[in-house]
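Mind having a look at this structure? Questions to follow.
As you look at this complex, bear in mind that one protein chain is not there, while each of the others sits in place.
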Amino acid sequence: MIDNGLLVQMLLGALLGLSVYLPLAAGQLSLATPAFYAVGGTLAALLSTRWSVLGATAAGGFPVLSLLLELVLGGALAGTLALLVGRLVLRLRGIYLAIATIALVEIVRVAILNLPFTGGAIGIFSIPQPFTDASGYLLTALILLVLTGWICQRLDTMPLGRAMAAIRDDELAAGCMGIDTTRVKLTAFVLSAVVAGTSGALAAHFLNTWNARQGSFDVSITTLAFVILGGSRAWLGPVVGGLLLTALPELLRPVGDVRLVLFGLVIVLGPVLAPRGLVSPELLERLGRWGSPTREQKP
Amino acid sequence: MIEALLQTLLNGAASGGVYALVALGYTLVFSVLGVINFAQGALFSLGGYLTYLLMGGRIGVNGALPGWGLPAGLPFWLALLLAAAGSGLVALLVERVAFAPLRRRGAEPLLALITSLGAGVVLVNLLQILMGAEGYAFPQESGALAGLPEVLMIGGARIRTIQLLLLLVCSAAVVGLSLWLERSRGGQALRAVAEDATTAQLLGINSDAMVRLAFVLSGALAGLGGSLIGMSVSLPGPYFGIGYGLKGLAVLVLGGLGSVPGAIAGGLLMGLAEALVPAEASGWRDALAFAILFAVLLLRPSGLLGRRTVDKV
Partner (left out) sequence: MSTALLEVRDLSCRFGGLMALDGVSFSVASGEIFGLIGPNGAGKTTLFNLVSGLTPPSSGSVIWRGAAITDLPPHRRNRLGLARTFQNLRLFDDLSVLDNLLVALERHSRSSSVDGLLCTARHRQAERQRREAAWQLLEELGLSALADRQAGTLAYGDRRRLEMARALGTDPALLLLDEPAAGLNPAEKEGLCALIQELRQRHRLTVMIIEHHVPLLMRLCDRMAVLDFGVRIALGSPNVVRRDPRVIAAYLGGDASGETP
């Protein structure tokens, strides 16, 4: 059943969907979200356990303020990594970019697995809790999602967002119209990383344990499915995709391993049967309010 | 000293051979379609499990039919061939389901990456449902080493026979494939389609048939690789093929997308590089392939032997 705990996971799914969406909105298929998610989560796990500097109590509690600080730091670290790597990686196009981001995920995963202080295969456990029950996490995740969604919504009516859409449509022409394509793509990439890193920091506390498997290629696939199902043309799409596809396996839990098969089927059949996803521009047109261009009036 | 080096080189060459098989599979499909078949890793796993079952292996307690197995097992080499063929057929199914519909619609090539990824996920998880997630060791009685000693002494070095066999089989497959591409009508037709599908069509070559052939061959290669690994090590779980699939990508980029000799050279290089990682750092071995991939993409994206492409304005 859908309890608070599941709701938190759904919101985290929606956030990760947005993380995949942002570079895609600028025409870049990046599968690197799990790497940044892992970085954020690992930092939060370390700051609250091994490198106990933020006031974890003996009873396993944790100040909420420290959690918020960790969210900021997790996002910042992920964003910095994206800034460093992005400059190099975003020179690549299409399939090469996708493969480079897969390589990044694997390198980060193996690094976390082998670094002496990250707990190896078992990872870090007994991560202290800032909240006594899931409702605190629910509120935090909701705020994060609203914040991210608001940024995405603002992008639609900003030069930066339009530039992203132009690059997605025709990168070459966009450059000739004066758009610094490298800078725009990098911005989208860094934003994506910040969202993923922040989500990871929250997830580490929520899940109570954290290990290298949180940032594996599997996560690349599932988060990509969120965007495929939900639709990549409007930010609401990945949110819907993330919410649904996170809830579905839990609701289908009795069916067991078949849920992963269903995931796969979504990814195989999605692009064929519903190329624009659930939240398509046509649907948005009919709903009228968000996303697509509204009826323009002469000023 | 020399023995250790020889052992390392042989191990490197053997695993390099398997990487080359995976990379060749990618190359075949990429050269005719310009897309990467992300289900390749899943086909690798499939081949291993098919061989296991054909050899009379039993399904474990976590599988769908615990304890089930064929009434009689086939000898390894026969099972290997049949399993490779089986993988090839499943690859054909993947082509029909994940690639053909997109091609018909003239969709963006990147979408095929996504659908084939999905196909791979479905395949691996079906395997998991059927066989369970536990490890399987191949039955040894009808194994590859039937009659042969497990260890050979070559110049004072102890070599595992299975490694040598692995290397031989990979070499045979690679050489066979290269010769077939070079000399045979079918191979030349496939290369024609890879070069220029429209012209090939005008010359009467059925490019759709060539695409299907490319998929069957690449599936067979993957299945072969998975079986060899299963034989020489074990089947650690259905997901093991995914790891090989990803490393195969690294080899593909290293060698140059679309280049057959590149895939072979890249595979060997990758295998040797990994083998040279000292035992203390063995946990990092998996990252080496991707670090190399990263470096190649940044320094020379066309790889060792790939072709440079120019943007048409």
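First chain written, first letter: the chains are A and B, and each begins at residue 1.
Just so we're on the same page, a residue touches a chain if its C-beta (ideal position, glycine included) is under 8 Å from a C-beta of that chain, and two chains touch if they have at least 3 such contacts.
All of these numbers come straight from a predicted model, not from anything done at the bench.
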Request  = Tell me which residue among A:Leu6, A:Leu92, A:Ala165 or A:Ala247 touches the hidden chain in the full complex.
outcome  = A:Ala165
Message = I'm checking contacts with the chain that's been left out. Which of A:Leu6, A:Leu68 or A:Ile151 qualifies?
response = A:Ile151
Ask   = Can you name the residues of chain A that touch the chain not displayed here?
value = 151, 154-155, 157-160, 162-163, 165-166, 168-170, 172-181, 187, 293-296, 298-299
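As a convention for this text, only the chains that are shown with their structure count from here on.
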Note = chain A and chain B have mean C-alpha positions lying a whole-number Å distance apart equal to 31
In the complex with chain A, residue positions of chain B that touch it = 35-36, 97-98, 101-102, 107, 109-111, 113-115, 117-123, 125-126, 128-129, 242, 246, 249-250, 253, 283-284, 286-287, 290-291, 293-294, 297-298, 301, 311, 313
Key: Residue ranges of chain A in contact with chain B within the complex   = 29, 88-89, 91-92, 94-96, 98-100, 102-104, 106-107, 110-111, 113-114, 172, 217, 221, 224-225, 228, 256-258, 260-261, 263-272, 275
